[in-house]
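Here is the structure we will look at, set down as C-alpha cells.
Of the protein chains in this complex, all but one are displayed in their positions.
Residue numbering begins at 1 within each chain, and the chains themselves are lettered A and B in the order written.
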Amino acid sequence: MALSQPQLATVKRTCWMLSLVVVAIPFLFPFLWMISSGFKGPTEIFGEPTLIPRTWRWQNFVEVFDYQPFARQYFNSIYIACAVTVLTLLLSSLAGYALARMRFAGAALLMVFLMSALMVPEEVTIVPNFFLMKWLGVMDTHVPLILLPVFGPHGVMATFLMRQYFVALPKELEDAGKMDGLSRVGIWWKIALPMSRPALAAVAIITFLFSWNLFLEPLVFLSSLENFTLPLALSNFTDPYGAPLWHLQLAATSLAVVPILIVYLIAQRQIIESFAMSGVKG
Amino acid sequence: MASLNETGTTVRAPRAPWLTLKRRETIEGWLFVSPTLIGFLIFFLGPLIAVVFYSLSEWNLLSQDTTFVGLANYEDALTQNPDFWQVIRNSVIFAAGLVPMNMALALALAMALARPFRGVVFFRTIFFAPVVTSAVAWAIVWKFLLQGDAGAVNQMLATVGIDGPNWLREPNWAMAAVIVTRVLKMVGLNMILYIAALQSIPRDYEEAARLEGASEWQIFRMVIWPLLAPTTLIIMVITTIGSFKVFDHIYLMTGGGPENGTLVLAFYIYQQAFEFFEIGYASALAMIMFVIVLALTVVQLILRQKGST
Partner (left out) sequence: MTRLTVRNLTKSFGKIEVIRGIDLDVADGEFVVFVGPSGCGKSTLLRMISGLETISGGELWIGDRKVNEVQAAKRGLAMVFQSYALYPHLTVRQNMGFGLKVRKESPDEIERRVNEAARTLQLDKLLDRYPRELSGGQRQRVAIGRAIVGDPQVFLFDEPLSNLDAELRVHMRAEIAALHRRLGNTTIYVTHDQIEAMTLADRIVVLRDGRIEQVGSPKELYARPDNVFVAQFIGSPKMNVCPVEAIRSPLQRAGFSTGGATQAGLRPEHLRIVDEAEGILCGRVSISEYTGGGALLHVELEGAPVFLVENSGDDAPQPGDIVHLAFSGSDLHLFDAEGRACHREPELA
C-alpha cells in the first residue's frame, strides 16, 4: 500500500527526529549519568549500571564537604571568576573603546601587536609566568589566576570583541556627548557602555566560564587544598593510592556542573549568542 | 567690526598651546589602552621573550644551575629524545582525528538545526551544553563511563553482545576515546558558528536553485557549501590550533598514557616543566609549539587572501 503525500512526510519527519535523538544521546547521557551516579554508594557504582540509583545515598553530598574544604573551593572559584570578569569587562572595554574610536598615533600598530597574542597558547608562556609569579611571591595564591586570564590571550580576545562592537555604534551619539561637554572617560562610561550591553554581556559570560573552567593555571600555581578552585578540586577526589573515589567525585562534579547548567538552560539563547559573537570575530 | 583686522589678530592670538586637541587625543588613547597594554607586556610578551632565552639554556630546577647551551635543547628534542617524535605523532593523530570529525559533525548538526522546527531549541541546547561545561567535569564523567568492564559504555555494549575494549588502557583505543569525547565536548561551538553562517545565507539562492530543479544534494554541494567556504576555513584553523592546546582533557582522562599513547605536545610541555623540572627543555618545546601554531596561522592568512581574491 502506497503512502499518501502527508503520510510520507510524517514518516520522514519521525525518522528525522529519531536520528537526532540518537545523535543526542552521547551529549545528554554523561550529564544524566553523572547526576545519578553522584547518588550511588561506592559499591553500587561498580555494579550493574542503572540510570536510577537503587538506593539514594544523599550522604555523598555531605562527605564531599568533609573530604576536602569543598565549600571554600567552591567559593574560590566563584570569587575568582567574578574578579576576572569585572576586571576584563573594565579593561577590555576601555582599550577596545580607544582602539575603535580614538585616532591616536600608534593605534594601528598596537592592534597588530595585541592581535598576535590570539594565536599563542597559554602552554607556551606558562613556564616563565611560573617564575614571574614565584618572584612576585604570589605562588599558591589566587593572584595568578586573576591576572593571567585578564592580561593573556583571553583578555585580548575580549578587547577585540568590544572593539568590534564599539566600531559599529553610531558615532554621532559620541559627537553629541562631546558637544555636551563630556570627557573621553565620560563618553565611554555614560554613552558607549550603556549602548554596548549585548557585547558586555557576551564578554561577561565567556569570561566567567573561561575562568570557572580554568585548569592548567590552578594546577601549576596552587598547592594547598583550601586555595584550590573547583576544577582542581574535582580532580582530587582520590583514595590514598590515587584511584578515584567515584561516588564522591561524581557527586562533587554534579555540584559544580548543575548550577552552571541551570543558568545555561535559563539563558541558553543569550549564552549561545555570546559564543557565536566571539567565534565569528576570530 | 566688519571683519577681523589682520594685525589685530596676530596681536591677540595666543601661542598655540602645547596640548593641542590632536596631542590630547593621543595621550587619552594611550591612557585608555595602558592598563591592558602594561599587563600584556608583563604577563604575556615578557614571558614569551623569556621562553626564548630559557630554551637556550640547560636549567633543571632541582639542580638549580643554569648554563647557556645554545640550541642543544632543540637538538635534544629533534634528534635525541625518542619521546619527542612520539609526542608529535600523537599530536598530529589527535588533530587529524579531531578536526575532520568535529567539522563534519558540526556541519551536519548545523544543517539539521539551522531552520526552525518544533524542538530545534531543545536540540541546540543539548548539543551546546558540553561547551559550557568544564573540561574537567566532562573528562571525569567520560573516564567513569569508559572504565573497563564496569563502565556504563561497555556494559551497554555487552547487552547487544559486543565485548568492548578497556578503552583508556589500550593505546589506540585510548587515543580514539579522547578524540571522540573531545569532539563531543566542543562540536557545539562549531555547530553554532555554522548555524550563524547558514542563517546569513539568503534563502533566495536556495529557492532559485530549487526552481531550476536542483536536488537537495546539488543545492548543498553547489550553493551552500561554496558559500560556507570562508566559515569552514576559519573553523578549520580555530579547531586545529585548539586541538594543539588540549591539555586538561587528556591529563584527566588518560594522564598521557597508556605507554605515552596519548601524550600530546601541550601535555609534554607541562610534564617536562612541572613534573621533571626540565625548564630549558620544556621551553624549547614551548617554542616548537609556538612555531607550529604560528605556521598554522600564517597558512590561514594565506588561504584567506587567496579566498578573497
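Methods note: contacts are C-beta pairs under 8 Å (C-beta built on N, C-alpha and C of every residue); 3 or more make two chains touch, one makes a residue touch a chain.
Since this is a predicted model, take the numbers as computed values, not measurements.
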Touch partners, limited to displayed chains, of the chain removed from view: A, B
Residue of A:P26, A:P53, A:P69 or A:G186 in touch with the missing chain, whole complex considered: A:G186
Identified contact with the non-displayed chain, of A:P6, A:P170 or A:G242: A:P170
Listed residues A:M195, A:L225 or A:A276, member touching the removed chain: A:M195
For subunit B, the residues touching the chain missing from this view: 1-4, 9, 12-14, 16-17, 19-22, 25
For subunit A, residues in touch with the removed chain: 170, 172-173, 175-182, 186, 191, 194-195
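In this section, only the chains that are shown with their structure count from here on.
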Whole-Å separation of chain centres (CA-atom averages), subunit A against subunit B: 15
Interfacial residue positions of subunit B with respect to subunit A in the complex: 25-30, 32-33, 35-37, 39-40, 42-48, 50-51, 54, 109, 112, 119, 121, 123-138, 140-145, 150, 152, 155-156, 184, 188-189, 192-193, 195-196, 234, 238, 241, 244-245, 247-248, 251-252, 265-266, 269-270, 273-274, 279, 282-283, 286-287, 289-290, 293-294, 297
Contacting residues of subunit A [partner subunit B, same complex]: 16-17, 20, 23-24, 26-31, 33-34, 37, 46, 48-49, 91-92, 94-95, 97-99, 102-107, 110, 114, 117, 119-132, 147-148, 150-153, 155-156, 159, 184, 188, 209, 212-213, 215-216, 219-220, 230-232, 234-235, 244, 246, 249-250, 253, 256-257, 260-261, 264-265, 268-269, 271-272, 275-276, 279-280, 282
